[in-house]
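Note that one protein chain of the assembly has been removed; the remaining protein chains are unaltered in position.
Labels for the chains are A, B and C, by order of writing; each one numbers its residues from 1.
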Amino acid sequence: MEEEKQVVTKGSQKSLEVARNAWKFIVQDYAEGHAHKKAGKPVVWSCALVEKELYHAMGLHPFYPEQFAALCAVRRKTPDSVKEAVRFARIAEQAGYSSDLCGYERVSTGFVLNGDLEDAPLGGMAPPDMLVTTSSVCDVRLKWFEDMAQRLNVPLFTLDRPERRFDGIMQYPKPHETRYYRSQLEDLLSFITEITGTKYDPDRLNECLDWGYKTNELRLEILELRKAVPSPMGCADGFATMYPGMYCSGTKKAYEFYRALRDEVRGKIKAGKGQIEKEKFRLLWYGIPTWFNMGIFNYFEPVGGVFAYEPAYNPHPWPPRNPKDPLEEIALRTMTIGSTMSTTIPALLEQCREYRIAGGVLAYLITCRAIYLPSLEIRRALEKELGIPSVLIECDLVDERTFSEGQVKTRMDAFAEQILKKHESGKSLNN
Amino acid sequence: MLYAGIDVGAQSVKAALFDGQKMVGSVCTVTEEAADEAARAVYADLLQGVGIQRQDVEKVWATGWGAADVSFADGKSSEQLCAARGARWLLPAARTVVDIGAEGCRVMKLTPEGTLEDFANNSKCASGTGSFIELGAVYLKVPIEEMGPLSLAAEGAAEVSSTCAVFAESVIISKIHEGETRARIAAGIHRAAATRIVELIGRMGFIEDIILIGGAAMNPGLAKALEEMTGVPLRVPENPRVVVALGAAIQASLKRSRRGKSAS
Amino acid sequence: MHEIFARFAENRHEAVKKWKQETGKKVFGYFCCLTPEEILYAADILPVRITGTGEPLQKADLHVPPNSCAFARSCLDAGMRGMYDYLDGVVVPNSCDIIFNMEFFWRTLVPRPTKPAMIAGVDIKPYVHYINYPEKITGREVVPYYVEVLKSFKQDLERSLNRPITDDDLARAVSAYNQDKSQMKRMYEMRKSDPAGLSGYEAWQITYSSLLMPKDKHAGILKGYLDELESNGHKAPEGVRIYLSGSAMDQVNADIYKIIEESGGQVVSDDLCVGTRSFWYPLNEELPPLEAIARRSLGTACPRSTVTDRIPENRWAHLLNTAKDFNIEGAIFYVLKCCDARLGEFPHLRDKLKTELDIPVLFLEGDYTSEGVEQMRSRVEAFIEMIEG
Partner (left out) sequence: MLVAGVDIGSATSKSLILDGNGIVAAHIIETGPESQESAEAAMAGALEKSRLRLEDLKYIVATGYGRINVAFAGDVITEISCHAKGVHFFFPKARTILDMGGQDCKAIRVDAEGNHVGFAMNDKCAAGTGRFLEIMASLLRVPLEEIGPLSLQATEDIKISNVCTVFARSEAARHLRRGVPKANILGGLHAATAERVFSLLKRVEIEPEFVISGGIAKNIGVVRRVEEKVGLRAHISEEPQIIGALGAALFARERAA
């Protein structure tokens, strides 16, 4: 971390040791990926929402363009140059990709168009043998991966998870839905076998799913621990430590990472220690963070505000392990996730109660339709249902050119004044 | 034989006279008058300046935003086409024409033979136009004609990150507070505008020679910023504002031989 | 132009309300050409495509943020303003991120004519129906999956309407749709000639009205009209042959056809949902009707859908064939701001058009206002002039 300092700007101050060391985990994982490729083994570029245990079971090392774009948002080539994300986004925009498109898409496309896949932070993403994406959550990842596959002339596989809608009650996936998804998982495995020669081995997959399941349980436990007052682990820690769970699920190293994290959080709670000395109010961060400016997560600390909860990368409970039919298990897991406002908004309100949230900072991501579209409804629900004020931070995920610091500061200051006024007047801040 | 071209823009009207070999006269007037009257007045000025009569002119060709309103024109063509014609006549090696006016920026790509192959316009936002620099000058309290020379005096440039011409004001003010010199800020404003323009040039493939025309071409600061960012020398003609009008005049001279497709 | 087509295309709400009053039948609104409207037709319902107003938003701006599809926002605004109060139901397929969310927005924000019938937290007579359309349209199990989705939609409909929808009803719908599709194809065939048999704007009026009229009626009138055009040798004005690609094309932005024509061009084919995509894909009458409907809907080459497995080329295939069959000289992409699927595929299609077919491309970013369309004029003029040389 030390030697990186001069090129990493506006990092966040993390409150946990494990979170401060998460960077090493990422560097190590990239290095393993590059070594894997050099040894002649296959590499996949994957959308972050594909079930990663499959890759580890099939001997693939995955790189994730979304995560890579976020990495580019914090790194510069030289201290004087623009952020790598801006450099790549410009390349894409020159090639006709609209600046209204998702920053992740523009950055990784620019990286591909740049031609030199090593000319990037951490040596870039190793040249892929295949691309895999999913229709989960947003449309962009379909077109984006199609486009990269065409430009790299590399085979692509798309998993389709139909966006299920829940009307009032949570519905268990119907047989035709899991059957549909399961058939695609089978086809994905044959697709991988065809390219790499590696045969599908259910025992190997079960082993990875065991690690994945245990890791997920740990992450759920940590999430539960984070409800403690004062907040032992903030959003800066949360975002810094999501990498192993999001991208390395199914490996022992991810499990060990969260075990250490869980222990540290437990210890902090036991010692009665929070993120800061005197916690006055707790905040929600809705959406993906402003990767280019993670310092924002410490912004309210001088006035006693801490970011306590972020729903973005949180784990969902998994269905029980089904070693006899691991593909069925994965299909069931995936088809249980819902992403309509009918369910996400009430769930978010419930979480705000549980985490004693006093205010919401909503990333108003103008280029990420999936996160952006519900923003105004969430803002209204927080105010109407819980009496919680919120503020919108308008920007892209990784493209700092969209971020107006002065404007954001005024908004956040006024928002803090509003919350503190409530605090002074003796109204309960922690619902 | 003489041919006239009239370029009716939103803020100024330009006219040029072409004799088949060279440009024999040109006028550029900032005016608020209705398009037809303004064109008439500028055309009269042009003829008077050269000292010829209306009947000496074989054809009058209109272009620009108000081209359709020029009642005495024999025909009209788009600005893109006229810019290509004019630029190519001034610089036979031109393959890329960058036309930066007050509100618009467009880049034309030409084939090796000189015909228009493709073009790109700036879309909904005015960064990368002359106005961006103009407003910057207002905020810096520097006369607009001094902006370019001022920026040339700077060592390096301040980062002006705002993409909105109006909001650049707060960025500029905060740069002043940070102790930045006016020259460095002026350089930063030019770089910000140039970034957008380079994006458009990039879309057309950066093919040399690149010629810079339009009112903003007279700003040496912008030309320098563009050269630095593209890494390619830019050619600026002597009177860049009238190149499109000249192109219209040339277009008029070519229209004779075409398959009866006169102006509709 | 046939007066009935013009009436439906230019005054859609009045025309449909009048039809409803005269027939006493039900009308459902739907988003997107992927909707299995044949099932609605089979239930004796008139399916009409929902479009917006292009006016400044009055109500929806409070709920849907600005940096998103202006078309969808405007549709919702029209709904919230009561302009669609004559609808008896609304169908929302999962056809893109924003339309997907229209299910929630329409259900929670647009006043509905009927009361919900709640059982265990579920509305068993929904006003807004959601169709979980697959995003990958070529998977091994996609047809059985989608047939199941359609079955449950049909059941919801039967419950809401209190009537069965039989296989005979469906077969009748399939046949009526095919008749209209064949007339529409014939109309497009007539545009292959130079000059084209119909102008781009005429073709648009005919296409748009087909989305607002019962298909049997539309097919009948269209047949008579095309016969008449053929017998009197009608031709559209000559012009540079343009392929139009882009987002939703309704009464708000259809002036783009006129602008192209006035600039010396003529739209001869397209890749629009109010265009080829609404009829291009026939229904196989040999198959069980639901499967035929499922396959038609899955066969539609929407920019949002993906075919993948290896290198995806279905969008290019449509373009390539059209460009050859219709002798295209230039392509205009009129894409609404923030339309992710369109914006994401554009650079690739543009590059292929230029390098493989040597067809020049003009990109226009639309904002779904009629003034916005007018502002495109000078660029369209320059583009067509460029092609003329």
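Heads up, the rule we're going with is that a residue touches a chain if its C-beta (ideal position, glycine included) is under 8 Å from a C-beta of that chain, and two chains touch if they have at least 3 such contacts.
Because the structure is a prediction, the values reported are computed rather than measured.
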Chains in view touching the one left out: A, B, C
Selected from A:108, A:231 or A:404 as touching the chain missing from the view: A:404
Residue among C:56, C:164, C:233 or C:389 touching the omitted chain: C:56
Those residues of chain B which, in the complete complex, touch the missing chain: 8, 10-11, 32-35, 38, 65-66, 69, 102-104, 124-126, 129, 131-132, 135, 141, 163-167, 169-170, 173, 176-177
Touching residues (missing chain, whole complex) on chain A: 376, 383, 389, 394, 402, 404, 406-407, 410-411, 413-414, 417-418, 421
Those residues of chain C which, in the complete complex, touch the missing chain: 56-57, 61-62, 66, 367, 369, 371-372, 375
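Everything that follows uses one rule, which is that only the chains that are shown with their structure count from here on.
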Pair joined by more contacting C-beta pairs (B-C or A-C): A-C
Centroid comparison with chain B (C-alpha atoms), farthest chain: A
Whole-Å separation of chain centres (CA-atom averages), chain B against chain C: 41
Where chain A and chain C are represented by their mean Cα positions, the distance between them in whole Å: 35
Residues within chain B bordering two or more other chains: none
Shared interface positions of chain C, touching two or more other chains: 337, 365
Chain C residues touching chain B - in the complex, by the definition given at the top: 264, 337, 360-361, 365, 367, 378-379, 381-383, 385-386, 388-389
Residues of chain B defined as touching chain C within the complex: 65, 77-81, 115-119, 121, 123-124, 261, 264
Contacting residues of chain A [partner chain B, same complex]: 90, 93-96, 400-401, 404, 406
